[in-house]
Each structure stands twice: as C-alpha cells, then as structure tokens.
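One structure coming up, written as structure tokens, with questions to follow.
Of the protein chains in this complex, all but one are displayed in their positions.
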Amino acid sequence: MSSILATELESAVSAVHSLGEMAGVISFAASGALMAVRKRLDLFGMVVLACATALGGGIIRDLLIGRTPPAAFTDLTFLIASIITGGVLFVIAPSRQTTRKALEYADALGLGLFCVTGTVIAYSSGLGAPTSALLGMTTAIGGGVIRDVLCGEVPEVLQPDSDLYAIPALFGAAITATLLHFDLYQSWTGLLAAAGAVGFRLLAHHYHWHAPVARHITNF
Amino acid sequence: MSSILATELESAVSAVHSLGEMAGVISFAASGALMAVRKRLDLFGMVVLACATALGGGIIRDLLIGRTPPAAFTDLTFLIASIITGGVLFVIAPSRQTTRKALEYADALGLGLFCVTGTVIAYSSGLGAPTSALLGMTTAIGGGVIRDVLCGEVPEVLQPDSDLYAIPALFGAAITATLLHFDLYQSWTGLLAAAGAVGFRLLAHHYHWHAPVARHITNF
Partner (left out) sequence: MSSILATELESAVSAVHSLGEMAGVISFAASGALMAVRKRLDLFGMVVLACATALGGGIIRDLLIGRTPPAAFTDLTFLIASIITGGVLFVIAPSRQTTRKALEYADALGLGLFCVTGTVIAYSSGLGAPTSALLGMTTAIGGGVIRDVLCGEVPEVLQPDSDLYAIPALFGAAITATLLHFDLYQSWTGLLAAAGAVGFRLLAHHYHWHAPVARHITNF
C-alpha cells in the first residue's frame, strides 16, 4: 500500500468514521433502547443495553484487529451518543407498535453502516480484503448478537423467522472490500454500499425472504 | 507519568492486587458458586461457574487493555482461589434462604472491589482517567454478566427489579480514577472507594432505589 493511498484511505476512514460510524452507533443504540422498552427495563437498563448494542460490535472488531483499548473506551463521543440516544427514547416513549417498526429500521440502518465502516477500519489496519470483509460483517452482526443474548433471546442472525440478516451484512462488507481492493473506495461509493446493505436487509424483511429449512425438520 | 509516580503506582497496584483483587475474586467466585446452587448444578458446574464469574471480569479487562495472556491464565493463584471457593461452598451447602442473601453480599463485595482494582490496573497500563474508569466499571460488571448469561438469566445489570447496579460500579471507578489523576490514590483511599461502592450497592438494594421506567411501558 503506497503512502499516498494510505493517506487517502486514512482521510476516507476518518470521514466515514465521523459520520457513518456515529450514525451506526446511534442506530444500534436506538435498537438496544427499543429492545429494552420491549423487555420492560428501566432507564438504566435502557442506557446500558443501548451502549452494549451500539459499542459491542466495534469493541469486538477492535479486539479482533488488536486495537487496544478499543475506540469505544478512548473516544467517549460514541459512549455519550449512546447514552443520549437511550435517554431520548426513554423520554419519547414510543408505543408498542411504533417500537417494533422502529427497532427493525434502526437495526437495519446500524447493520448497513457498520458492515461498511467495520470493513474500512479493518482494511486500513493493513489486513487483506477477504479478512476485512469478514471483520466488517462481524462488526455489523456483533452488536445485535450482544443485545439479543443479554436479553435472553436467540440472536436475530440465527432466527428462521427474521429473514436474511447475515447475508446483507456480508453483501455490504464484500462490496466495500472490493472497492477498497481496487482503489475505488470513496465516501459516496461507501455510502452506496451501506445503502445497498440497508435496502437489501429491509427488502428481505418486508418480503420475508427466507432460507430453506432442512426438510426433515417438518417431521420433528 | 514520572518514573517515581510509576513506581509508587506500581507498588500501590501490587498492594491492591494481592489483597483487593484476591478478595474480589473470592467474592465473585462465591457469587458464581451460589448461583450454581440455585440452578442445581453439580460440583463441577459449581466450580466452572465460580471460575468464570471470578475471572471473567479481569479477563475482559486484560483483553481490552491488550494484556495477553490475561493474568488469570498466568497467575494461577486466582484460579486456585476460585476452585477452592467453589469447593468450600459445595461442602458448606447453605440453605436456599442463606444462598440468596449471601449471593447479594458476595456480588456487591466483588463489584466494589473490582471497580477499584480494574480502574487502577487500566490506569497503570498508561490509559487516561476516563478510559480507566470505564474499564474499571466494565471489569466490575463483566463477571456478573458472564455468570448470568451462562445461567440463561437476563444479567442483573439490566434487570429493573435488581435496583441500581452499574451506577455504584461507575461511582467507585470514577472516584478511583479521580484519586489516581490527582495523585491521591493510596491503599486506604482505594479501600474507601471500594467501601463506598459496596455500601452504595447494598443501600440501593436494601431500599430498592429504582430508576424510572418509561411511562408507556405500563400500557403494554
């Protein structure tokens, strides 16, 4: 990687970081807070779950690429944004029906943004494109898995009735890694990749695109 | 950080380590073993849960600050203390009522001790005061979260009926980080911070200090 590319990439990363990463954090914080509402947690439970969901994916990514301590512990803007998001949703107090819809959208938005930013951060730390794509997918999925496990639910990424989940994240991460590999990654192509992943996830959810179930299972 | 401070801090860390850390490990090992009794696990399940609870928070902390392998894997005294604690509680076999009370106290003691030692260890590895406080809180909460998730329970830190949990840990960690930042950290001030966190947690539990619940939840 030439130093010019490294510099360009760095500024691209920092641009994505300051906007996409923050938007992803707020989206996942909202999804955690909304899940907390569904689980009837109190204000503190809401804030803790918002933070764990919003920061969990990035913490896992940073541990996996050896960036310690993770950004979530050194750059407190992400933590503060998560706390504020949790607090705002506590005050707004959406209705049950709104909560379900909003949770879907917030989760899809976080998924799409994090699969791109996660891939970029992994790639900019010197890893190859395939490894970066896998780490991007892991970042995108991680926060939601933590949220669901903490709430005692089977993670959405596994549930057969939650439609495609990992595939849109892998899709966005793979596109991002390909763009990076061929020096085509820019802010707007990154945004397109994120939009593609979000759209893919929402379409999958809306039209209930399912993977098949092993045939014998119906006989259980 | 001057080398004199570093040396002083190191001896402070080592003093806290050998006493506070061990007391925290034993407290959390007891809380894990007592939870195992409530879940009707056998002797090995008790010992495994005692170890996971006692060592989990510190392992997470060490991973987050990049200290690999974590102390729990290199200094076996913590592991041995956890195993012995699990074995002793197996032999003592407290009654159901005693178990509940003892679990509360052991958990509060571990929480208070670990939020202080976790903060000190993070700070002594060169991190800033706010980051160290967050890592201290994470250390204190981590073991209990692992214990509860392994047992299939929603972690106490999230449950609305378990009263304040993260706040006392953050309180103790923030005081410790402030003491460290202003060169006021000594064994006795650290002990005071731990005692404050333990007292805060026990008072919160005794008087059921609750965070408010989002108003609409009552309509669910």
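Note that the chains are named A and B in the order they appear, and that numbering of residues resets to 1 at the start of each chain.
Basically, a contact is a pair of C-beta atoms (placed from the backbone, for glycine too) under 8 Å apart; a residue touches a chain by one contact, two chains touch by 3 or more.
If you're wondering where the values come from, they're calculated on a predicted model, not measured in any experiment.
Residue-wise, the contact with the chain that is not shown comes from B:Val48, picked out of B:Val48, B:Ala102, B:Val116 or B:Leu164.
By the touch criterion stated above, the residues of chain A touching the omitted chain are 63-66, 122, 127-128, 130-131, 134-135, 145, 149, 152-155, 157-160, 164-167, 210-217, 219-220. By the touch definition given at the top, chain B reaches the unshown chain through residues 36-37, 39-46, 48-49, 59, 63, 66, 68-70, 73-74, 76, 79, 89-90, 93-96, 149-152.
As a convention for this text, only the chains that are shown with their structure count from here on.
Overlaying chain A on chain B by C-alpha atoms takes a rotation of 120 degrees, rounded in steps of 5.
Spacing of chain A relative to chain B, judged by their CA centroids, is 29 angstrom.
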